[in-house]
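Before I ask anything, let me first share the structure, which is written out below as structure tokens.
With one protein chain removed, the remaining protein chains of the complex are shown where they sit.
Presenting chain A:
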Amino acid sequence: MSGENWRQERKTLLATLGPPLFWLTLFFLVPLAVVWAYSFGRNVGLTEIEISGTFANYAQAIQPLYLGIFFKSMLMAAACTVICLIAGFPVALAITFAPDKAKAWLLLAVMLPFWTNLLIRTYALIAVLRNEGYINLTLGWVWKQVGLVLNVPPFVPLEMLHNNPAVLFGLVYVHLPFMVLPLYAALDRLDRSLIEASLDLGAGHFRTMMLVVVPLALPGILSGVLITFIPALGAYLTPDLLGGPDSQMIANVIERQFKRANDWPFGAALSFLLLYLTFVMVAVQALIQRRRGAR
């Protein structure tokens, strides 16, 4: 009744849809269109850009140097996603099977870092990982205790910061909630009696996991992968603060074009290549989902 009526009531529709549409258009679509236009322009002077319809920026963007950084960014994001999946699946499972009272607290524990400012979290990681950081302090103390009994060389702090592993560690740390929440949502929906039926029919826990739980949680796994991979691909702050000279990702390059290099058209072209990449991935996921649904 009312569910059908609102489609016909144009005024109501306009009143509810209007403001968000207006907001999205003015502050998202229009700026995006401007940047998109820039990607076909060239610098004429310090602040002026002429939209000339050139493809030169894109041609520059697909040079080996930048393609390499694109490729490396994808590799980092993929590694981050795989680690998040491997680490997040057991966490999501544990929350699913936790007693109802504990569930909310466990979910809060997953969400809490997520609600903390990214900059603060990243600096906290630096405090943990740096040469005088908590890990090295602890290791040094243990080393010293060992030195009391055994003859060992002096402690050399582990280099854990400003390199690729540090970036990967940071990316996993930041993006783990993105993976855990969709996984949890998918696993929590799963009918428990399906798991029990599998056990009842003779399968152990591992085979039940592989033959029943994972296939049925696949939509959740797919969306978790996508939701983790996309922001990881565009990560900027993490490689900037935790990475070394060779760990820059595509977002760092884009930032440099807009700021230090002052080459907005090239930065815009790089940005849109990243955006197209994202579109392709979302499309692929939608295709997979639809095929599963159609079956």
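The rule is simple: a residue touches a chain if its C-beta (ideal position, glycine included) is under 8 Å from a C-beta of that chain, and two chains touch if they have at least 3 such contacts; residues count from 1.
The criterion applied here is as follows: contacts and distances are computed from a predicted model.
Asks: Which listed name, "M56 family metallopeptidase", "Sugar ABC transporter permease", "Spermidine/putrescine import ATP-binding protein PotA" or "Class E sortase", is the one UniProt assigns to the chain that has been left out?
Replies: From the listed options "M56 family metallopeptidase", "Sugar ABC transporter permease", "Spermidine/putrescine import ATP-binding protein PotA" or "Class E sortase", the omitted chain resolves to "Spermidine/putrescine import ATP-binding protein PotA".
Asks: Among A:20, A:45, A:154 or A:204, which residue is in touch with the absent chain?
Replies: Only one listed residue reaches the unshown chain, and that is A:204.
Asks: Quick one: say which of A:47, A:63, A:117 or A:193 touches the chain that got left out.
Replies: Per the contact definition at the top, the residue touching the missing chain is A:193.
Asks: Among A:212, A:235 or A:253, choose the residue that contacts the chain missing from this document, as touch is defined above.
Replies: A:212
Asks: Pick out the residues on chain A that sit against the missing chain.
Replies: 191, 193-194, 196-204, 207, 211-212, 215-216, 295
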